[in-house]
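Missing here: one protein chain of the complex. Every other protein chain is in place.
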Amino acid sequence: MCLGVPAQILKILDEQMARVDVDGNQVDISIQLVPDVKTGDYVLVHAGFAMDIIDAGVADETMKLLKELQSS
Amino acid sequence: MKAERILMAHGSGGLMSQQLIDEIFKAAWSNEYLESMLDGALLDLPAGRIAMSTDSFVITPIFFPGGDIGKLSICGTINDLVACGARPLYLSVAMIIEEGLPLADLRRIAASMAQTAALAGVKLVTGDTKVVEKGSADGIFINTTGIGLIPAGIDYRPQQIREGDHIIVTGTMGDHGLSILAQREGLRFSTPVSSDCAPLYAIGRKLAPYKADIRCMRDPTRGGLATVLNEIAVQSNLGIIVRDKDIPVSPVVRGACDMLGMDPLYMANEGKMVIFTAPEKSAAVLETLHSIAECQAAAIIGELRAQPAGLVLITTELGAERILATLEGEHVPRIC
Partner (left out) sequence: MNLNNDNKYVSSLLQDIQSESRDIALMEVCGTHTMAIAKSGIRNLMPGNLKLLSGPGCPVCVTAQGDIDAVIDLAERPGITLVTFGDMMRVPGNNSSLQEARSRGADVRVAYSPLDALAIARQNRRLEVVFLGIGFETTAPVVAVTVEQARREGLKNFSVFSLHKAVPPALEVIFADPAIKVDGLICPGHVSIVIGLKPYLSLAVKYHQPCVVTGFETRDILEGIVMLLQQIRKGEAQAQIQYKRVVKPEGNRVAQETIKRVFRPVGARWRGLGFIENSGLEFNREYEDWDARRKFDIPEYEDIPIKGCACGQVLRGRITPPACPLFGQPCTPLNPVGPCMVSHEGACAAYYRYRIT
């Protein structure tokens, strides 16, 4: 229902907006829903807004869990 | 010319029309056919089969990264002729210009047409200009009609396609469509992607030695690759199977399409060809294509099967086969 893509923050433009990179394309998006965002963070973008910060650290957590279950 | 912009008087047929033709079109496209000032072009054609094709161009914006409406109007018709197996020779140009178009823009468009035509070795031999009131058109509309000569032994038609034939695309899909989309109001993103707009005369020339092995060519413009493949599946009454991982799409185009909810396989191309060849010669055809600047990313993407007749299947990354459907309606960005 809700299209979203990962994007990397290139530059915080002001309190409300940031420039992000989407696979080499640049878009100015609102960061008003994610006030703690920093340059270099990955965010999930929907309709021109960052919806939340993507935590790369846990990206493979589900995989690790399922692999353990498979081998047990 | 004193005026800076197109006036209604430029379309009156009087002195101002004449000035416009002389100072812009004849100056840019000068050749013996235009100089003869007849009501039409008198052409001496060599014996053989002639291909004729027409196309109208209404693109917004008229200048875009990688081209402009002038270049596009030449490439579009040339590429249609190349797809018919013809060597493009002559083009007619008809323009409908909106009152108020800056003359500088018109000069730029005419120069770009001249340059593209010269590159492809075609002549712009006859033309027409009409001016309409502001609001009745969007800057400028151009129609070009072209004729080309089909060398003996060439017969590119979907009916020639056989089971087992290979499908080649000559480069990345969706570049033109995406670069135009990025220019539209309401879509504020910038992309390094330029339109692939190019005249593909070189494909016709370089592939001439393989004329017996090439069954059919199509240029995947509006509706993109998916639409061309579906047309061919129906016209050849064969099934098409393509492999998603083998279809060249630049990561930038894929990323922008994911963001906008669009699919590169439905986006327009203006400098690409889909070629159907005998399987035993596809590798040689591919190698030849790689020697052409515009075709560096050419790839074999799939083949023809007996079944399912009239349908296109695509093998996904997971190894599943699914239908690649024809475009319904307008391909617009979506959010859901």
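Labels for the chains are A and B, by order of writing; each one numbers its residues from 1.
We take it that contacts are C-beta pairs under 8 Å (C-beta built on N, C-alpha and C of every residue); 3 or more make two chains touch, one makes a residue touch a chain.
As the structure is a prediction and not an experimental result, all values here were calculated from the model.
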For the chain not depicted, the shown chains it touches: A, B
Chain not shown, touching residues in chain B: 185-189, 260-261, 311, 316-323, 325, 328-330, 332-336
Absent chain, residues of chain A that touch it: 1-4, 6-8, 16, 29-30, 32-35, 42, 44, 46-49, 51-52, 54-56, 58-63, 66-67, 69-70
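Methods note: only the chains that are shown with their structure count from here on.
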Whole-Å gap between the CA centroids of chain A and chain B: 37
Residues of chain A defined as touching chain B within the complex: 1-3, 5, 7, 22-28, 45-48
Interface residues, chain B side, partner chain A - complex: 182, 188-193, 251-252, 254-256, 258-259, 261, 334-336
